[in-house]
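Here the complex is missing a single protein chain, while all its other protein chains stay put.
Right, chain A next:
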Amino acid sequence: MIWLLISLPLGAGAVLGVTGTRCNRLAPALGVAVAVATLGVAVAAAVTRPQSSAPLFAGMRAGLAVDGLSAFMVVTVAAVTTAVLAFAAGEFGPDENRGRLFGLMLVFSGAMLVTVTATTLPLLLMAWEVMGATSWALIGYWWRRPERVRAADTAFLTTRTADLGLYLAAGAAVAGGAGSLDLRALPDAPSPWLHVITGGVVVAALGKSAQLPFSFWLSRAMQGPSPVSALLHSATMVAAGAYLLLRLHPLLAATGWAGPLVAWTGAVTALFLGVVAVAQRDLKQMLAASTSSQLGFMVLAAGSGGIAAGTTQLVAHAATKSGLFLAAGAWLTALGTKHLPALRGAARTYRLLGTAFTVGALTLAGLPPLSLWAAKDEVLASAYAESTGLYAVGLAAAAVAAVYSIKALWYVTQPLPDDPEAGYDTERDGTRRTARTTPAPLLVLTFAAAVLGVLALPGPASWLKRLVGAPDEPSPKPWEVGLSAGVAFAAAGLAWWWASRPAPVPSPAVRWARGWLHLERAAHTVVVRPVLRLAWALAVFDDRVVDGAVRQVARGGLATARIAGRVDDGIDAAVRQTARGGLAGARLAGRVDDGGIDAAVDAVAAGARGLGRAARRPQTGLLHQYYAQAALGFAVLVLIVLLVR
């Protein structure tokens, strides 16, 4: 059954998303039908409490289970999803890609269902990240508008930055010996891994729940369609962070520092983002800031051990806020504006929307006997048990909640101005009517918002505490209940009186609050811009230095080759020189041979020939000449003998 619970929305959503516009006519009906079926399975699962698991990684399983806390969550998620999808069915015309919207919404809530039923960290992280990615696609649903896509990028990147904490926690859990990554085993990890796990979980949860300092992404997320806001701001996405802290409270308690840190972050967020909400002049922005602020109460509860209190707050807020967003969205569709001054009298023109919004706003203001008043008292009781300072900050935040809610209510319930049309159609062309599908989900959610306070009555409250496994949680004392009611009424009255006064020129402090404490600008200055600059610098470094070195080596190789070539040429030249020398030598030798030796030989030969010729001359053949020659020879001989002797 538990696999059916998650595979129904995830599978059907994926199929619807892929078909896109091809079954545009059927998509809303199919989407709502799947949501209703999921709600049915969720209720059944909440009663029967199924659990199951499957092997995932070595030594880690993907576990799913519905326990007391999860039971509340699955029903809330499925119910809000059903209501929001029913509303969306009338909001999106056939010219929009309805398959994509309904498919993604189902995947989104399916991922939330996995998150709240996962019993092991890997599966929880998977669902957690899929939810983030789907939120990107949903916020950027109208992708032709660059600022909306930018907003989607901001939301995804901010939440993913925080998500790194969960990866870190998972690694630390394995390192700390909790290799199964079972959520119940995490608090048993030894120090220092225990602190790493806790730190990672806390950062991830605060990021997802848009707590300080991550709150700004929620403001940007308002760029998405109203049904998306209604779902994202109530039972899913932001609620996941608070849920995780409530679920892992034993982990917070095991460290000692995490509980107070989380509680104080929640309290401060509740107060500051409440102030931000007061400063807004845009209805959806105001509701967004109030979401952050209201989640601060849940985080405060989780940090101070109020599991049942936090759960009550979560459920009550989910109903209230989704109803308010649907009303704001319906006005946006009808009037084309969400600017508060332009919405003057809107509640009078659209009675049904006005009634629902009034109930929702009064609930959000924390006025008795509506649900958030009761839930907040539970939270404040836990805070009081922890520390008086926390209680005081929480009470101040509750007063601020009354102020912003009543401020919004004041605008929409004023008499219509003389020329209401002047302020309309600033965002888009309004239809001047509400869709047929609007009333039913709106009324259901508003009714739930009003009456869910029964969970804080003594009987149901102790049942709830047993259910979520925290039977000893403190309940608010009568003086606390009275005090918070008094504070809420006083703040509400003050806000009503204040709203009717002419608006003063915005001081820097107001501008600061209106700009969401300039958190996004700070994130850009501190993180985004330095990283981008570093990226550019490294790209240049990569091109010039790293690749440059390779090119240098290559060039060096070439140069060496060239030098080798030149040396080679030199050797060649030497060889050629030698050859030439040889040739010259040969030629010289030839010449010597020709002119010297050969000539000498010739000369000797010529001499011999000459001598021969000379020798031939006396041989004349004449006897008298031979005789004369002999006589001359004899005379010479005699002369020699005479001379020698």
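Just so it is clear, contacts are C-beta pairs under 8 Å (C-beta built on N, C-alpha and C of every residue); 3 or more make two chains touch, one makes a residue touch a chain; residues count from 1.
Please note the rule applied: contacts and distances are computed from a predicted model.
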Item to check | Omitted chain, identified by the protein name its UniProt record gives, among "Two-component system response regulator", "Family 1 extracellular solute-binding protein", "NADH-quinone oxidoreductase subunit M" or "ABC transporter permease subunit" | outcome: "NADH-quinone oxidoreductase subunit M"
Item to check | Options A:87, A:102, A:156 or A:357, residue touching the unrepresented chain | outcome: A:156
Checklist entry - For the full complex, which residue in A:175, A:352, A:443 or A:510 touches the chain that was left out? => result A:175
Next on the checklist: Out of A:9, A:140, A:187 or A:394, which residue would touch the omitted chain in the full complex?
Outcome noted: A:140
Next on the checklist: If I consider the whole complex, including the chain that's not displayed, which of A:3, A:257, A:463 or A:536 touches that chain?
Outcome noted: A:536
Checklist outcome for this item: Absent-chain interface residues of chain A come out as 20, 54-59, 122, 125-127, 129-130, 133, 136, 140, 143-146, 149-150, 153, 156-157, 160-161, 164, 167-168, 170-175, 177, 179, 181, 531-532, 534-536, 538-539, 542, 546-547, 549-550, 554
